[in-house]
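Note that one protein chain of the assembly has been removed; the remaining protein chains are unaltered in position.
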Amino acid sequence: MDGPDSKGLIYHVTGVLFRHGLNIIHNDEYVSPSGRFFMRTEFEAGPIQAGGAADAFDSAALLNELQTTVPGFDEQVEGATKSSGITFRLNPKRKKNIVVMVTKEHHCLGELLIRYAFDELDANILAVVSNYNSLQPLVSKFGIPFHYISHEDRTREEHEEAILRTMAIYEPEYVVLAKYMRVLTAGFVNHFPNRIINIHHSFLPAFVGANPYRQAYERGVKIIGATAHFVNNDLDEGPIIAQNVKEVDHRHTAADMATEGKDVEKIVLSQALKLVFNDRVFISGNRAIVL
Amino acid sequence: MDGPDSKGLIYHVTGVLFRHGLNIIHNDEYVSPSGRFFMRTEFEAGPIQAGGAADAFDSAALLNELQTTVPGFDEQVEGATKSSGITFRLNPKRKKNIVVMVTKEHHCLGELLIRYAFDELDANILAVVSNYNSLQPLVSKFGIPFHYISHEDRTREEHEEAILRTMAIYEPEYVVLAKYMRVLTAGFVNHFPNRIINIHHSFLPAFVGANPYRQAYERGVKIIGATAHFVNNDLDEGPIIAQNVKEVDHRHTAADMATEGKDVEKIVLSQALKLVFNDRVFISGNRAIVL
Amino acid sequence: MDGPDSKGLIYHVTGVLFRHGLNIIHNDEYVSPSGRFFMRTEFEAGPIQAGGAADAFDSAALLNELQTTVPGFDEQVEGATKSSGITFRLNPKRKKNIVVMVTKEHHCLGELLIRYAFDELDANILAVVSNYNSLQPLVSKFGIPFHYISHEDRTREEHEEAILRTMAIYEPEYVVLAKYMRVLTAGFVNHFPNRIINIHHSFLPAFVGANPYRQAYERGVKIIGATAHFVNNDLDEGPIIAQNVKEVDHRHTAADMATEGKDVEKIVLSQALKLVFNDRVFISGNRAIVL
Partner (left out) sequence: MDGPDSKGLIYHVTGVLFRHGLNIIHNDEYVSPSGRFFMRTEFEAGPIQAGGAADAFDSAALLNELQTTVPGFDEQVEGATKSSGITFRLNPKRKKNIVVMVTKEHHCLGELLIRYAFDELDANILAVVSNYNSLQPLVSKFGIPFHYISHEDRTREEHEEAILRTMAIYEPEYVVLAKYMRVLTAGFVNHFPNRIINIHHSFLPAFVGANPYRQAYERGVKIIGATAHFVNNDLDEGPIIAQNVKEVDHRHTAADMATEGKDVEKIVLSQALKLVFNDRVFISGNRAIVL
């Protein structure tokens, strides 16, 4: 849930869960400095009765009761419903459906494929889309559809249109940019609000844009990093989900940094995806809240 | 609070706080695999009424209501009180009173003194006790009593007796071993159950005992570390509060590791003390729960 | 080269290289506290003459001149050759031949296979050997021979004999234990002195032996780690090549630690292998010198 903070929110919400006989496994809250309240509660229903389904508890009734739980809100006020302004989401634990986009580099894609093959990704990779065909052999080893959609001889809009047509086949919940090296237009991004996750090969906001390792070398930094973030309209500016770093020294050329950085990139991306796919990430303005 | 887990605990406790008009600032819970429930709730009372003290809200009434909050417990059962088994503690935010024990090394002590001088320690250093007098000049710069209690010509018991007599003057809530290099007997430790915090100069449980950097050098490790932990009867075996590490390489002699390690030791100790002094650390068997 | 330290060693050796017209790319030395000198010099020959091979410079002559470069040594002394005690090795840059041994876990093996598939391993994986057949499907995706050699119904010696017969086919320069979960006998290890590299799932020497994550959980550590090391006769006691760590907290169960630890294990193993395969690791007693 997220919405404006007020006294008693935890009490009211946990009361609903208690009355429904649900057992809280993990609970975490956060109130932003601007007074916005975020809460994530992981709970489990009791043993299912004979003949009952796994979600035998009444989700609709639970959500409805949650919506009206804050006193004084959601009551009929002169014919209209006064809203609490709080959004509740009820996410059963299940794998998310994703499409992965890549260009030529294999390290992040390879990481995702291996995890997927051994059921460690918390997601189903429905397809891989690339503007080059060089990673097709790798993808085919894992029996996943590979769509080669070249950007050559196409305008940016035509290219993205072609990708969107492919996306329409799979209807992914998330699009993962696993080193997709082309900038996406706002038109494309708007199809997947807060549902595109990118791995950027620098410790953002240092070195936005192209060739971050070249920039890092020239600036003579002693630490490099990688950043997994949601993509919004401003390049490299979306909410940061996870970051990690690695020490380098003056002996590292820009190419050495790129090689070393790959290990950081793929692990950071995997960690960020795990958080997102387990519904642990909330968006607060341009910040990602991980509960 | 901590005690056996049961359904509805968060709801019942936050309900008490809500009815008392208290505002939860931060809340965190943990259920151990063995079914023990830990919860730390940071809350603030509203603005104090005219004539009221800062703790004008009725702590005794609050604690009493908390004790009886879990339904079916703490009721009169055939003349006796059936207890919920839950312990509640109400800690107003305030500085803790401590005594620091040292031997000859200054780095951890210096760190604590500087923080104390600038009101960043969340504690009052009542006195420093040492079995050598070499750190007296440093301590005296900060206007803190220094007790030089030599272990020479004394049995271990006599020495500890002398220290305990000094402790009796100050009645510290916590004893901080800031590189006190002598083993304490169970007799001494039992005076301060879970109230002695030690900094050990290795990444425990690697290299327990004496000369950990020498051991680390000989084992050829590539990372060294430091561990802040509570002291119990088994040497270097108490619950770990905080740890940190630093990379080394084959060029580091045991002495180099010791020098490098000092930076880790003093920061880890400070971080652990901050957690303890802010009542964020719970003990669960031999593990420290940080909420 | 490695051997007893004496004044002028760098001068004498670089003099030989200079007179042969070789260009030093990178040079690193180390003198151990016990007075042993290690030096690794990376150099390149000039452009090859018409008709000449890549190693047209005379390796044998170079090695011979190096052997006799320290004045006063290697001279005929009363009919015998007085040796400098220095060992010189001349390693052309090339991929090493390896066999990988695994049990059931895929994460380290998957990492090696992906790197190998994209020519990033500095090694040829000749075969994978396992005491289970569960990883065969993964290995077969990459077209590498997989040998399933069960330990069931075999004594330890019979099992190792069977593995050695398979090794004899491939004659690997290095054996990589990528989560091979059985202890190897001294008899086996002696076939590959300082040529077996293991990844241990703890920050050695903490938690030697079985179930290190279970031990780590019970000790309540705040940081877990992984260690890549050479295997010698004492379990988990060989020279450490690389280590890395990751923060955990009280919420991590032993199983969570194991999951988190896998990311550390596979990266540490890869980094260690890169160092070994590039001839950057020297052994000094029980310590690994990385130049």
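For reference, chains read A, B and C in written order, and residue numbers begin at 1 within each chain.
Definition applied: a residue touches a chain if its C-beta (ideal position, glycine included) is under 8 Å from a C-beta of that chain, and two chains touch if they have at least 3 such contacts.
Predicted model only: the values in this text are computed from it and were never measured.
Trainee: List the neighbours, among the chains on screen, of the chain that has been left out.
Mentor: Its contacts among the visible chains are A, B, C.
Trainee: Looking at B:Pro4, B:Gly110 or B:Pro145, which makes contact with the chain not pictured?
Mentor: Per the contact definition at the top, the residue touching the missing chain is B:Gly110.
Trainee: Quick one: say which of B:Leu138, B:Ala162, B:Val208 or B:Ala254 touches the chain that got left out.
Mentor: Answering carefully, the residue with contact to the hidden chain is B:Leu138.
Trainee: For review purposes, identify every residue of chain C that touches the missing chain, sorted by number.
Mentor: Missing-chain contacts on chain C: residues 7-8, 10-11, 14-15, 17-18, 21, 23-29, 31, 247.
Trainee: Name, in rising order, the residues on chain B that touch the hidden chain in the full complex.
Mentor: Contacting residues on chain B, toward the hidden partner: 106-107, 110-111, 114, 117-118, 138, 141-142, 263, 267, 270-271.
Trainee: For chain A, enumerate the residues touching the unshown chain of the complex.
Mentor: Where chain A meets the chain not shown: residues 30, 33, 203-207, 218-223, 225, 239-245, 249-251, 253, 284, 286-290.
In this section, only the chains that are shown with their structure count from here on.
Trainee: Residue numbers at the chain A-chain C interface: does the shared fraction exceed half, giving same, or fall under half, giving different?
Mentor: Answer same: the two copies use largely identical residue numbers here.
Trainee: Distance-wise, how many Å sit between the C-alpha centres of chain B and chain C, to the nearest whole number?
Mentor: 43
Trainee: Find the geometric centre of each of chain A and chain B from their Cα atoms only, then give the gap between the two centres in Å, rounded to an integer.
Mentor: Centre-to-centre distance between chain A and chain B: 38 Å.
Trainee: Counting in whole Å, what is the centre-to-centre distance of chain A and chain C, each centre being its mean C-alpha position?
Mentor: Each chain's C-alpha centroid was found; their separation is 38 Å.
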